[in-house]
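Here it is, the structure in full.
Missing here: one protein chain of the complex. Every other protein chain is in place.
Going by the order they are written in, the chains are A and B; count residues from 1 in each one.
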Amino acid sequence: MELFECSAADLARAVREGAHSVAEIVEVHLGRMDRLEPVLSAIVTPLKDEARARAAALDIALARGENPGPLTGVPVIVKDNFCTRRIRTTCSSRMLENWIPPYDATVVSYLERAGAVLIGKANMDEFAMGSSTEHSAFFTTSNPWDPSRVPGGSSGGSAASCAAGYAPLTFGSDTGGSIRQPAAFCGIYGFKPTYGMVSRYGVVPFASSLDQIGPFARTLEDLLLAMEVIAEADEKDATCSRALRPDFRKALDVTDLKGKRVGLVREFEGYDIDGPIVDALARARAALLDAGATVVDVSLPTVSHGLACYYIIAPAEASSNLARFDGVRYGLSAEADSLIDLYHRTRKAGFGPEVKRRLLTGTYVLSSGYYDAYYNKALKVVAILRDEFARAFGEADVILAPTTPTLPFRKGENIGDPIKMYMSDLFTLPANMAGLPALSLNGGYSDGLPVGIQLIGPRWGEMEIFSAAAVLEKALGAPRLAGGDL
Amino acid sequence: MAVGEKEVRHVAQLARLEVDDGEVAALVEHFNTILGHFERLKEVDTSSVADVLDNAVVTPWRDDEVRIWENRDEALAQAPDRDGDYFRVPQILEEA
Partner (left out) sequence: MALTFQTVIGLEIHVQLATKSKLFCACSTDYIGARPNSNVCPVCLGQPGSLPVVNGRAVELAVMVGLALGSTVQQATRFHRKNYFYPDLSKDYQISQYDLPICAGGRLSFRDDDGVEVSVAITRAHLEEDAGKLVHPSADGRLAGARYSLVDYNRSGVPLLEIVSEPDITSPAHARRYTEEIRRLVRCLGVSDGDMESGSLRVDANISQKVSDGRWGSRVEIKNMNSLRSLERALEYEVKRQRKVLGEGGEIRQETRHWDDGEGKTRPMRGKEEAHDYRYFPDPDLPPLIVESDRLKGIAAVMPELPWQAESRLVSAYGLSDDDAKIFAESADTVAYLDGCIRAGADPKRAANWIRTEVLRVLNEQKIDLATFTLEASDLASLLALVDGGKLSTTAAKDVFDVMVRDGVALEPAMTASGVTAGLVEGSQLEDIADKILAENEEAVEAVRSGRDPKGKKVKFLQGLIMRETRGQADVAQVEDLLRRRLI
């Protein structure tokens, strides 16, 4: 077994036991990246020198008998909207193409503290707006299962690089499905925690009330290991909970689901869903029943309005969050003789078409006279949806749902039709609106493409999801490494 | 409600985002499509939703303590245009 096939837990164990040096592990992963990157284009900024220096420092620390943390020696990759001090952070935008942040995101410092080695910054849709990485200002990432297809997005680079073995753990942000949809398309685990579980400080926001940071992994154990490192309180984020987090890895011991109720959302049945996804859901349902769970119907009558709410709330917040890119303090700055020209020209040159569309929509729905009809109305509909979820979780402990309506689509297939592209978020964005934890996991393969399915839990109900996932991993197997034939 | 060129240009002005004449038509179309989707929200009866705060999470109170940030030079180094310790911007008012 090659080192790049190993799980993060195995690598950390090997390092602890002295079986492999960090330098060796990092070198193997950089080599994997080098070999596949010409095909996948998952990485905006590889960090070879930084990673080698860090590996050497960790090896010295280990030789001195220090144990820097639970991820010591584990290569990791973060989406390029995580601020990394002294390392450029682009959000895959011309606007920030040369921006070097003066500080680290909290999650980045937690990973560092745990001993992880950052080996690259992953490609994404510009400012996390998109579902395919085709909206990256630099290049489109390929799906490692079929390079003619997209890896999903917006965290497509993180998903593809984890699936292909650049690193066993990668990280992304999820505003409407941006972790789960690419995880499904790349055949790995992708988890969006409960809103407030993980600090958002230092992750360039898309929509602050919906964004959550989460991990990608190829084993459930790795996913939970990552959660234990990043799910910590942070006094720098007022929306991050100060409560103690559960011992996530306890879920690995779960072997049966007796007494647990798995909910199926009645309203999701009316949608046009690809056959292999329907089949995967059926397999998962059977496995959960086998483990002793019961299956119940739950109803979310308002869920069909989620898409409209999402495409009001997220652009509205984004229009304010991205106002600061004005050419004054950092990033792109156009030549201009007056301030007003500086603003207009900088933003025209710095933002791509999808970002512009959303900023304009967001500005419109907040503008005078429209606030109540759109933004305020959407907030109220979301409040109703939250109540419906709360009722549903009175009847079910966890919800089983598709992650996406389709298997990975081809590059260019949806790019000309923004609304169609938006549809791929249909099943993922309700969890963002209600602040719920949700996991995409691999439910099998169809003609060489992975098939993702989703588990949604109640607020702070991470353990319900992970328990069900533990049972499913035992029954259906862990995700396979992608890119074997590339 | 249909959105026209005038509205799109007004919104672009508010967003400080110059749009070319060529882009405007496509944006008008996009606006009308997406606003059409939004119209469906009117079907949802939200009269029962009180306009009150969701206090499930409350904002924490930070202690009033000063902490000095050490990386200020790195932040200033990112300024596109600088004059010593200052950020510099072109003239704020247009010529009269």
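Throughout what follows, a residue touches a chain if its C-beta (ideal position, glycine included) is under 8 Å from a C-beta of that chain, and two chains touch if they have at least 3 such contacts.
Only a predicted model underlies this, so the values are computations on that prediction, with no experimental measurement involved.
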Out of A:K236, A:K250, A:R391 or A:K420, which touches the unshown chain? A:K236
Out of A:V26, A:L40, A:L62 or A:C83, which is the one that touches the chain we can't see? A:C83
Given that one chain is not shown, which residue among A:P147, A:G202 or A:G452 touches it? A:G202
With the full complex in mind, choose from A:G73, A:P101, A:P193 or A:P402 the residue touching the hidden chain. A:P101
So that we can see where the missing chain sits, which residues of subunit B does it touch? 14, 16, 52-55, 57-69, 72, 75-76, 83-94, 96
In the whole complex, what residues of subunit A lie against the chain that is missing from view? 81, 83, 89, 91, 96, 99, 101-103, 105, 200-205, 207-209, 235-239, 316-317, 319-320, 323-326, 328-330, 339, 343, 363, 366-368, 371, 375
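To be clear about the criterion, only the chains that are shown with their structure count from here on.
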Once you find the CA centre of subunit A and the CA centre of subunit B, what distance in Å lies between them? 24
In the complex, the residues of subunit B that touch subunit A are 3, 7-8, 11-12, 14-19, 23, 27, 30-31, 33-34, 37-38, 40-44, 46, 48-49, 54, 57, 59-60, 62, 71-72, 74-75, 77-81, 87, 89-94
Contact residues on subunit A for subunit B in the complex? 85-86, 99-100, 102-103, 196, 235, 238-239, 241-242, 302, 305, 307-309, 311-312, 319, 323, 326-333, 336-345, 347-348, 351, 356-357, 359-361, 363-365, 367, 374, 377-378, 380-381, 383-384, 418-419
